[in-house]
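Heads up, one of the protein chains got dropped from this complex, but the rest are sitting where they should.
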Amino acid sequence: MEETGNTIAAASTDAATSIKTSTVKPNPWKTLLLNGLWHNNPATVQLLGLCPLLAVSNSAINGLGLGIATAVTVLLSNVFVSATKSYLLPEIRIPVYVIIISGIVTLVGLLMNAYAHDIYLRLGIFIPLIITNCAILARAESFASRNPVIDSAIDGLATGAGFAAVLIVLGAVRELIGHGTVMADLHLLLGTDPIPPLINLGENFKGLLVAILPPGAFVLFGLLLALKNLCSSDQR
Amino acid sequence: MHSNKRFIESNKHGVVLACFAVVVATALAFTQHLTKDRIHTNQVVRIQNSLAEVLPDDRYDLPLDKQKIELPDSTSNKNRTIYVISKNTVPVAVIISAVAENGYSGSIEMLVGILADDTVSGVRITKHAETPGLGDAIEAQKSDWIKSFDGKSLAAPTESRWTVKKQNGDFDQFTGATITPRAVIHEVKNTLIFYQSVRQQFYQ
Amino acid sequence: MIFYKKQNRIRGGLQFETRDFGNIETPPLPDAVNIDCGNEAEITVSPGQQVLTGQPLTKPDNNVITSHASVSGVITSIDKQVVSIKSDRQDTRFQFAKPVLNSSSDYQAYFCKMGLIGMGGAGFPVHQKIKSITPDTLLINAAECDPAIYCDEALIQERAAEIVKGIHIALHATGAKNCIIGIEDNKTKAIEQLQKHLPVNIELVQIPSIYPSGAEQSLFYLCTGKSGTLKDNKAICFNVATCYAMHQAVDFCRPLTTRILSIVQNNSVRNIEARIGTSLLTLQPMFDQPLPEKVICGGKMMGVTVNKNHCINKTTNSILTTEKPAQQILPCIRCGACEEICPENLMPQQLYWHTSPINTDQLQDLTLHNCIECACCDAVCPSHIPLAALFNAAKSQLEDEKNAYQKAELAKSRYEKRLNRLNSQATRQRKQLDSKTAQLSDGKNSDAEKKALIAKALNRKKSKTPATDKSRNNRSL
Partner (left out) sequence: MDTALNIHNPSSVARTMQLVLFALIPGTLVYCYLFGWGVLINIALAVFSAALFEALSQHLRKRSPATALADYSAVVTAVLIALCLPPLIPWWIPVLASGFAMLLAKHCFGGIGNNLFNPAMVGYAMVLISFPTELSVWLQQPTGLSISFIESLHAVFHGGVPAIPQWDALTGATALDQHRTMALEKASLSAINQQTVGFFGASYSEWTNLAYLAGGLWLLHKKTINWHIPVSVLVTLLAALLFHKLFSSQPLSVPVNLFGGATMLCAFFISTDPVSAAASARGRLIYGAVTGLLIYIIRVYGAYPDSVAFAVLLANCAVPTIDRLDIWLNRSTDA
């Protein structure tokens, strides 16, 4: 993983410095986005941060909530780390990352507590636990600490969006199979009046309860991984 | 000389770390200050909402959580939290916290609202670990069963009928689960008995 | 004679089947024989030469097995160490001189000359076996090495007296003090015959009729209750057929030119005494049905499939026409039948799991090297997985890996030694240089002297330069 980080870093700096070569190489920002979202997706490829992923993805709205929180954290931490990288002496870089990341997570937690209180309560311990999501520390260490701020921001955005996308997809699938709805209770996040779910199979739908329980998370995530690998192998 | 250099070196690390810590702490303090009030409001609203669920809307003055007292329950040797609800400074109802210890898996926590005429205004489950799909029908979101307590009192139905229909009671059981509803019914009854023993403390 | 049943049992294994059969038959003299002399033997005959039955075809050598003509006739061709002889139907015997056998080395030389080998299956030269050890115990293997071979049983039933003579020769040749015969308890007729002829000082031990008790290691354990290798226990093992061959060689001066083998078919078992080098096709009259394209040589369990034009050699102990039905190999269901049957207490099912792909560490942990490839596991596997063959392949691959590793280690140590040598050389040179510089700069040489030295060196250089320049110019021209 470290290796891929290095190659991306090399590719992006190459492209940024010499315009001639950039015509041959694909757009570095596009590469960064594709990497975070698909080729090097933190959840489905690197298999990082699986604990929160499996624990809270029992509905699309929970997935969306934690996804946004994680994405904001990784984006901000990437920007901060990249901006301050000249002060980051090798001996203390990890403690500094931890200070930055935990600060941002606390900040995100406070904001969610204030502006999306119900979702905050639903996600519970998993908001503070974003700190332990190694995907974030991994991006800080392998990318942000050796790349310019803009690139790091894009990388953070892509990584966060990639993680959030998996959370939302898994949440939506589990919610659909378990409850027969998708994106129910969206108002909890937006703080508005109740919004009807995107999909609603009706009151009489007999959901597979196992889907929204932890064993279902493992099974469905396994199938999701298989699907992802199938798509990737087709591309190859 | 060498060690001296290292001393400076490590001090430098300390200083950089401290700077980061200060910046982050300041940012956090600032955010906390900004969100403090809103978070507090959220919490209050939340408690009020849960309390309001067991009481009809028009019978109380806000805020609900001001009149909070703790009283010992002699039968279970535990303290119960009681909210006394007033309208125009006259007590009109109480909400009593209750815990049913003998659920199917673990204890079931709930709030029981009782009006001044000693009838139940509402019961809501706040925490439980019953079997999903089977025992969790005690949740108001999952079924209307919990609303079958509304309007009941120790007098009606009579004490022997405070149980599930299978045992000739007044309350439904769920298919496949009798322990959970029986535990809830039993605890609501206990709460009512406790209420009788402390009633005169709220309504002089 | 001491006669008793031992209670020792091996673990697992397959039960023997008892089948009836007639006397040992002698097939008609073949028209031609093809005798494989082995890769290393030096052939002393040439095409067109007349040979007699029993005449040596190769030069006796301690490292190889001597081959003899099994019929009298003319050598028609020698192709890739295979000597083909056209029979003259006379079967005239080559006469050997009566040997003088006083010491073990006399026996070794004589057995080598007569081409004796272990007839049990492995075919290890008898003279080498005797040479390798001075045993206390002589173990006579009267047990079959495979559940579908009956040749030793037939031999004992008919020629027990000769075998006992052979045992005495073996005792004399090896110098062993005591002797045990191990025989499966279902061979009642053979046991009776042995009991008739055995002298008192030889133990006859009945062992359970379970495959693979015939393997010498298991047999020794079953007879004595001692574990460990034969070598550890100072014991040597000969098959009854080997003893018979010794008797033939010593008492009648006959080299090994025939062997008794079982022909196992669906409905019948026959034992024949065939000439070495006879083609299976010429044995057709001995078979009930037309010979199938492929037959199994060497027993039901560990035998190999051969073509019908295969020629009998000294180790051919049986021919099976009952071919195993070709069954589809299914995935392992971990039923554990193989583990129960394994006489070596291995876990074949776990071994199988680690053979594809080969996991060296795991296979070593599971002691693959203890597998005797008896194929009991194959026989019980409900998924029809050829386990023994896979283990054989895995073993050889492990062996290769080990060799490669050792080679690499050797090369590494050689390289390290060289590096050390170079290093120490360099250090020595540096030390010398240092001491020289120290000598130069320790103040004894004054500045003037140094200047003089420099000038001298410059002059030396100047005197050389023009010559090199010239040569360079010449070259450029």
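First chain written, first letter: the chains are A, B and C, and each begins at residue 1.
The working rule: a contact is a pair of C-beta atoms (placed from the backbone, for glycine too) under 8 Å apart; a residue touches a chain by one contact, two chains touch by 3 or more.
Values in this document were obtained by computation on a predicted structure and should not be read as measured data.
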Could you run through the displayed chains and say which ones the absent chain touches? A, B, C
Of the residues listed, B:Pro72, B:Pro132 or B:Gly151, which one is in contact with the missing chain? B:Pro132
Identified contact with the non-displayed chain, of C:Asp365, C:Glu416, C:Asp434 or C:Glu449: C:Asp365
Given C:Gln108, C:Gln193 or C:Gln349, the correct residue touching the omitted chain is C:Gln349
Of the listed residues B:Ile85, B:Ile125, B:Ala177 or B:Leu192, which contacts the missing chain in the full complex? B:Ala177
Going by the touch rule given at the top, which residues of chain C touch the chain that is not shown? 9, 11-15, 17, 147, 208, 210-211, 300, 327-328, 330-337, 339-341, 347, 349-350, 365-367, 379-384
Name, in rising order, the residues on chain B that touch the hidden chain in the full complex. 102, 104-105, 129-134, 174-179, 182
With the missing chain put back, which residues of chain A would touch it? List them for me. 206-211, 213, 215, 219, 222-223, 226
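Everything below uses one rule, namely that only the chains that are shown with their structure count from here on.
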Round to the nearest whole Å and give the separation of the Cα centres of chain A and chain B. 34
Take the average of all CA coordinates in chain A, do the same for chain C, and state the distance between these two points in whole angstrom. 64
How many Å are there between the centre of chain B and the centre of chain C, using C-alpha atoms for each centre? 83
Could you check chain C for residues that touch two or more other chains and list them? none
Under the definition above, what is the set of chain A residues touching chain B in their complex? 84, 87, 89, 91-92, 95-96, 99-100, 103, 106-107, 110-111, 113-115, 117, 121, 209, 213
Spell out the residues on chain B that touch chain A in their complex, using ranges where they run on. 12-13, 16-17, 19-21, 24-25, 27-28, 31-32, 34-35, 38-39, 42-43, 46, 132-133
